[in-house]
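The block that comes next holds chain A.
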Amino acid sequence: MSELMFVRPVSVRSLPEGTQPVVSLKGVTKRFGKVLANESITMDVYPGRIKALLGENGAGKSTMMSMLAGRYCPDEGHIEVDGKPVRFTSSKDAIAAGIGMVYQHFMLVDCMTVAENVLLGQEGTFFINPREMKKRVGELAEAYGLDIDPAARISDLSMGERQLVEILKLLYRESRILIFDEPTAVLTPEETNKLFEALWRMTEQGKSIIFISHKLEEVIALADEIAILRRGRLEGELDPSAITSKSELASRMVGKEVILEVNRKTVEISEPVLEIRHLTGLGLTDINFRVRKGEIVAVVGVAGNGQKALVEAVTGLCKPPANTVFIMQQPWRKFFAESTWNRSMCYIPEDRLGLATLRNQNMVDNLLLTTRKGFSNGPWLNKKRAEKDTLKLIKKFDIRPGKIHALAWQLSGGNLQKAVLARELYREPRFIVAEQPTQGLDVSATEEVWNRLLDARDISGILLVTGDLNEALQLADYIAVMYRGRILGMLPTSEEATSGKIGPLMAGVTD
Partner candidate 1 sequence: MGCWYTVCCTDCPCFRRIKNKKHVHIFLSIRDCRVVKGLALNRMLGYWKLIKIANGEVPMKKLLKLFTVSAACMALMFSLYACGEAPQEKKAEEPAKIDEAVAPTEEAKTVKAGFVYVSPVGDAGYSYAHDLGRKTVDGLDFVTSAFVESVPEGADSERVIRNMARKGFDIIFTTSFGYMDPTIKVAKEFPDTKFMHCSGFKKAENVNNYFGRIYQSRYLTGLVAGAMTKSNKLGYVAAFPIPEVIRGINAFAVGVRQMNPDAEVRVVWTKTWYDPALEKDAAKSLLDAGCDVIAQHQDSPAPQEAAQEAGAYCIGYNSDMSSFAPKAHLTSAIWNWGPMYTKTVEAVRDGSWEGNQSLWWSMQDGVVDIAPMGPMVPEDVKNAVMAKRDELRNGNDICFVGPIKDQNGEIKIAAGEKATDEQLHDMMWFVEGVVGTVN
Partner candidate 2 sequence: MPLTIIKRDEPWKWGALVIFLGALLFCLAVSAALLAGQGKDALHGLYVLWLGSFGNLWALEGALLKAIPLFLCSLGVAVAFRMQIWNIGAEGQFALGAIGATWMSLLFPDLPRLILLPLMFMMAFLLGGIWAFIPAFLKLKLRVNEIISTLMLNYIAILLLDFLVFGVWKDPASFGFPMTPEFTQGAIIPTIGDSRVHWGLLFCLIVGVGLWAFMRFTRLGFELQASGEGARVAKYAKIRYGMLVMFVMFLSGGLAGWAGCVETSAILNRLQPSLMVGYGYTAIVVAWLARLEPLNIAFASFLLAALRVGVENMQLELQIPAAFGVIMEGIILLTVLAGQFFLLYKLERKHSS
């Protein structure tokens, strides 16, 4: 997404004849209940090369790699290491086979030190000696030129440093095949470049790397081979040098021409619905901006740069300092004191199952969750009417399965998001906070969500918090770039230069 400064030393690394693959999957299939996560996948990984695994969220990349890492067990097919079929019952076997994985959500124990985390499961002896552990890890880190204090507690480290720890783990275990699951999601552009250089060095030491991403430019920049995964199937492998255009790659990835332009008619912009004046605290410093009815303001930035805090302060999950946040021209406290269920603010959170819905309740109850005031007369709750309206919404947004008695956890990500959207729009909001609204959605769902949001501009202003720059450019009128709890820039999308400026700002580079 961001401007990538990494260029690889060698443009093309040809694969010498007769090199044996270190790892290969042979017709591997994996099901979760009814869901088919991977379908008869066959793929080879060669030593000293970087294989990129490209695919949308939910295309089955992580599942596939988790099988390599021994976390899951394939239902059909098998895995071969050095041409010998292996059967991983636990991560232990995979590690023993020299396969190491860095998960998207780091697998680190916060309350333990770096050294302890790196050596976890690799201590060798029953009795351990903390000092000696620190020494070993420290030496290792130096050997690879990674500067990190082995005695530090994970909870005190930044995301980038945590990733280094994860990498140290793999190095310590001397894994030959390193799998990285969306490693750049939490990194600033600099860190990304550092990481890529590190990865490249490793391949030169003969390690093979599998690099999972859904970001085209990264893949093109880094990979020796690109395998595209769609809907659990391997869409084919290709050579980055053979790639003519991103859009072609993209279309192969998503299976159809990506909608590059959404129909965004202009709506007239009127009074502000959100105003933030000199908001400092909660890890934010001096935030100033406003969202007006009829416009979409996107907040972009690397994850963990204060977007969460901003959203929570706005949506009332945590309390901002007095007279900093004004919603619909009312001070925060006053607004939440007397906010009504409808014609007010609504919040579409990133965490759909944990926060936006009740996982064990049916559609009706989930509709009622935020709209209950609308269905209550006195102390009573009019469930009959709620059921009717639920049915209407299910039809209108075609939420599958069409039953009102389906429980939240039974819905697929896309349908769940549609349901949340349906509910929140049902409230005729004047101000919408949408957080990663399309994360993990397939293209059609994404398209729908985008259009819904654009239509919503007629009645409301929208604060869009997203990690997907493309989304921001598509929808927003203004893009606010966050870095270390500050807003470094407020850029209008109408200007061409904008897309170019964002990258450096995300990295904190202001000129």
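With respect to how the candidates were assembled, all candidates are chains of the complex that A comes from, given by their letters.
To be clear about the criterion, a contact is a pair of C-beta atoms (placed from the backbone, for glycine too) under 8 Å apart; a residue touches a chain by one contact, two chains touch by 3 or more; residues count from 1.
Remember, it's a predicted structure, so these values are computed and weren't measured experimentally.
Trainee: Check each candidate in turn (1 or 2) and state which touches chain A within the complex.
Mentor: 2
Trainee: Would you tell me which residues of chain A are touching candidate 2 in their complex?
Mentor: Of all residues in chain A, those touching candidate 2 are 32-34, 73-78, 315-317, 336, 339, 347, 349, 354-356, 358-361, 365, 368-370, 372-373, 376, 379-381, 383, 407, 410.
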